[in-house]
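Following this message is one structure expressed as structure tokens.
Of the protein chains in this complex, one is absent; all others appear in place.
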Amino acid sequence: MSTDTDTTVIARTVVRVVVPVILLTAVALLLQGHNLPGGGFIAGVLTVTAFALVYIVFGREFLQRELLHVDDDGFLGGSIGEYGRTFTFGLALAASSGLAAIVVGELFAGGRYEFITQGVWFVYHVPVYHEIEIPTALFFDLGVYFVVVGALLTILAVVGRE
Amino acid sequence: MTDLVVAPLLVALFTAIATLPLRSAQRVQQAVSVFGGVLYLVAVAALVRAVRVDADGYLVYELSNWEAPFGITLVADDLSVLMLGLAAVVSLAALVFSVRGIPEVGQRISYHPLYHLMVVGITGSFLTADVFNLFVWFEVMLMSSYVLVVFYSGPDETRAALHYAFLNLLGSAVMLLAIGGLYATTGTLNMADMAEYLATVPASQTTPVLGLSALLFAVFALKAGIVPFQFWVPDAYRAAPAPVAAMLAGVVKKVGVYAIVRLLFTVFSVAALPPGLFGENATFLAFYGPVLLVMAIGSVVVGGLGAVGREDLDGLLAYSSIGQVGFIVLPLAVAASAVPGAGAEIPREGLVTLGITAALVYSVNHGLAKSLLFFVSGALSRTLGTVRFDALGGVSERNPTLAGSFFVGALALIGIPPLSGFFGKLLVFDVGAQAGSTVVLAVALAGAILTIAYFTLAWSRGFWGPPSDAVAGASVDRSFVLVAAVLAVSIVVLGVGFGPLYDLSYAGAQAATETQGYVDAVLGGSQ
Amino acid sequence: MTPTALSTVFTAIPLQASAQSPNTQFVIAVVLGLLFAIGTFLVLRRDVVRVVWGIAIISQATNMYLVTMGGIAGSVPILAHGATPDPATVSNPLVQALVLTAIVIGFGTTAFALVLTYRVYEEHGTIDLAELGAAPPESGVSAMTDSSIDGPEATGDGEPVTDDDGDTDRHGGPAGSTEVADD
Partner (left out) sequence: MQPEPAVLLAVLALPFVGAAVTPLVYRVLGERTAYFAAAVATACLALVLSQHGTHGTVSVEWIPQLGVNLVLYLDGLAFLVALLASGVGILVFTYSGGYMHGEPGQAKYYTTLLVFMGAMLGVALAADLVALFVFWELTSVSSFVLIGHYQRETSSLYASRKSMLITVSGGLFMLVGFLVLASASTDALGTSTFALFGYGDVPGLVENADAVRSTLTEQGLLLPVVALVGLGAATKSAQVPFHIWLPNAMEAPTPVSAFLHSATMVKAGVYLVGRFRPLFVPGGEDVYFAEAWLPVFVVLGLLTMTVAAMLAVSATDIKELLAYSTASHLGLIVAGFGFAVSYGGEAGAFHILNHASFKAALFLVAGIVAHEAGTRNIAELSGLRDDLPITTIIATVACLSMAGIPPFNGFFSKELLFEAAWETGAHFGGLWFLVPAIAVFGSIFTFLYSIRFLSLFYGDRPEGLGEVHSPPLAMLAPAAVLGLAVVAISLRPNLAIELVAGDAYAAVAPGEAHSFTVPWPIPLEPSPYALMSLATILFGAAAYPFYDRLHGAIARARTVPYTSPNAYYDGGLAALERTSALVPGYVQTRMFRTYAASTMLAVCALALGGYLVAGVTVPVPEGLSSLTVLGLVGGVPLAVVLLVALFGAAAVGIADSHVAGVLTLSILGFMVAIFYVLASAPDLALTQLVIETLVLLIFLLVLDKLPAWYGSLDVREAVPDAVVAGVVGVTVTLTVLVTTSAQPSQNIASFFVERAPVPEEHGPVLVDSGGGGNIVNVILVDFRAFDTLGEITVVAMAALAVLTLVGMRNRGEDV
């Protein structure tokens, strides 16, 4: 629908500033989701919103060529194929992280952990942070994030391509 | 060993994930997909064995290590593994059929992942003991089935999918409403917990639950395509590619049936009604008995009548599915009315189990036979480009094996001995006879006669008669014939050696009615 | 706006003690009923887009219902490490999680419904459900083959028509009839 020519300079400038902020916020939401509002899903949707802004203001061609460095050469290749791989990866990550619990349980805890059991690993005496917590749920949440990003971008790209 | 409970679901899920990036390597993708189907069958077989032989009838799996009722619990019992077994057999057959039965382009775009994700949804629905989780797996199953229905993306397909998807979207909203209401009134989402709560709390405190359960029931009936929720069925089955139609009629429909049996007989059968219309000591089933009966009659009539006049094989089979689900619901209606306290004059516990057994046997038979018939229809459609009767004729001369398989499937649905379908009919009739219900017997007889009427019509118009030009010049892919023949043989074998299927179904029916066993198995760990 | 700030904002909004009163429930019940009624009315329209709106409204109302029945009085279910909260004062987090799942699933289905609408328009040249239903003459005859002949004309897609008797190769044509033998 939109082309490169009919957006104003102001819009472009705003987008240039806003998009990185959105992306940063998304990352923050993803990482802190376990303890504060956020999580993989919201972060994913926010990320997509950033892409959508670029898409609306700069056009699809720009998004593909300049940002993703792919030429749109069809349905299963090109950017859409890239998005497809993203959500595939996300799904695989989420499911595997669940499966990993079983494996860890079998190997280290005597078969006690069932599918998608989560835990938190506290690492003490880390410089600067003193203590960081690594929830295994983070991997699952990352999976969610990638699924959402990949899937939503696929939908937008396919709908927008028409 | 308990990991076996989640194994079928994971096999299907990882197969779907594995087929996603393999789209550029067609053969590899097909191989992985079929291998996944085989693995799924193996996983289900191992689970069946584990539940029936090693465990005491129940295998409980608490996901994320959170005990019931707090986390989500999967339960494999005799009822769910029976349905899983049906799903595994039909889905593998459909998968093998798909390799040649779906255009290559379609397979590459998304067919295999979607197919396995549908199986994921089906598996989750059969196993979960959590109503909201049931909603989630329903959505997984439905989402993929929407796409698979509209797979060919033509005018009829898009319209059929539109009706199918939109009606089910409404259904999903209703289901959420019901789940929310149930949570608000019982304070739990876990079916076992809910059953226990309903059994212990006086009826006066849970009055809204009956209406909420009815909402939920309506959604299941929508999935099962029971009148008056059958509207989407004929067009969707006709539009779907043959292996998908086989899965929809053979398995997805049975998910609705399963959910009805599970919810009504395991959970809500223990809920007491306040004294009123159905007298003292009535349970929810007193309400559902007549409801199921009316819906069964409607299904038998609409499906049977609808099928008689079709001009194409797909349409006939689609309407037939509505009629046949009536035969599944009919004994359930008797069973619901026969539950002690359901207002029956003489409650007969044996009749409850028998009724559910009949429904399960009929479900399995319908799953196998109807998918076989859809495969034959699909083989013809893929070879000839049409399954209109006026373009068919003489298939039995050209391809006796394919036609013979169709014949076996049709006879199984008519209920000719010694095929598996005969015992389905026998049990349905027996339930009617034992209940002394003239209405049930009359409906069953009318439905059976309609079934004869439309299948003889399909046979004489499509498979006998002079071969049409199209038929005379066509040759059917061997893999189609093989799939159909294997299913036909299995229908014969299951009939001649009916004992094991009966045992499985009977055990399933017992599992469905043994609320206490279910509750103990699920909540045992936390109490 | 950082997440921390967000949560501060949320927790800062004072919650009325009367939020759980029978009157509130009654009003919310009526509002939800009206939303469902409006949604249903839209679902019954001929315009596919309106049907989608109707379904969207119904889904929104359902989600609101779920949140409502979890109890809308209570504090935000976000706690600090080592906190020992009184569960009675915290909003029911379970229903919120359920609604979150429901929202996401609803989003997926809405997106699908929209694209399906678009495809329906491409195939039929209309988004009028009445026209859509009446499209093939209804005579107890499957319209499968007839309308797949009409299809290409309606959409101008120029699909190949293979057989002389007018059947398009709906299912992708004969399955490799060259490489397979009859049994």
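When the chains are written out, they are named A, B and C in that same order, and each has its own residue count from 1.
Following the convention adopted for this analysis, a contact is a pair of C-beta atoms (placed from the backbone, for glycine too) under 8 Å apart; a residue touches a chain by one contact, two chains touch by 3 or more.
Nothing here was measured: the structure is a model prediction, and the numbers come from that model.
Contacts of the undisplayed chain with visible chains (whole complex): A, B, C.
Looking at B:Leu22, B:Leu114 or B:Val325, the residue that reaches the missing chain in the full complex is B:Leu114. One of B:Val270, B:Ile414, B:Ala488 or B:Leu523 touches the chain omitted from the figure, and that residue is B:Ile414.
If you put the hidden chain back, the residue from B:Tyr40, B:Phe126, B:Tyr197 or B:Tyr258 that touches it is B:Tyr197.
Counting over the whole complex, chain C has residues 6-7, 10-11, 13, 15-16, 18-47, 49-51, 53, 56-57, 60-61, 63-65, 67-70, 72, 74-83, 85, 87-88, 90-101, 103-105, 107-112, 114-119, 121-122, 126-130, 132-134, 138-140, 157, 172 touching the chain that is not drawn. Residue-level contact of chain A with the missing chain is found at 1, 33-42, 45-46, 48-49, 52, 56, 74-76, 80, 83-84, 87-88, 90-91, 94-95, 98, 113, 115-124, 133, 135, 137, 140-141, 143-144, 147-148, 150-152, 154-156, 158-162.
Take chain B: the residues that touch the chain left off the picture are 13, 63-66, 69-72, 103, 105-106, 108-110, 113-114, 117, 120-121, 124, 132-133, 136-137, 139-140, 143-144, 146-147, 150-153, 159, 162-163, 166-167, 170-171, 174, 177, 180-181, 184-189, 197, 203, 205-215, 217-218, 222, 228-229, 231-232, 234-235, 273-274, 276-278, 287, 291, 302, 305-310, 319, 394, 396-397, 400, 411, 414-418, 422-423, 425-426, 429-430, 432-434, 436, 441, 445, 448-450, 452-453, 456-457, 460, 464-466, 498-499, 502-503, 506.
FYI, only the chains that are shown with their structure count from here on.
Work out the mean CA point of chain A and of chain C, and you get 23 Å between them. Taken residue by residue, chain C touches two or more other chains at 108, whereas all remaining positions touch fewer.
By the touch criterion stated above, chain C contacts chain B in their complex at residues 43, 48, 51, 55, 58-59, 62-63, 65-66, 69-70, 94-95, 98, 101-102, 105, 108-109, 112-113, 116-117, 119-120, 123-124, 132-133, 135-136, 140-145, 147-148, 150-151, 154, 162-163, 165, 167-177, 180-183. The part of chain B that touches chain C in the complex is made up of residues 100-106, 132, 135-136, 139, 143, 146-147, 150, 152-156, 158-159, 161-162, 165-166, 169-170, 172-173, 176-177, 179-181, 183-184, 238, 241-242, 309-312, 314-315, 378, 381-388, 391, 398-399, 401-402, 470, 474-478, 480-481.
Considering their complex, residues 25, 28-29, 32, 35-38, 41, 151, 155, 158-159, 162 of chain A touch chain C.
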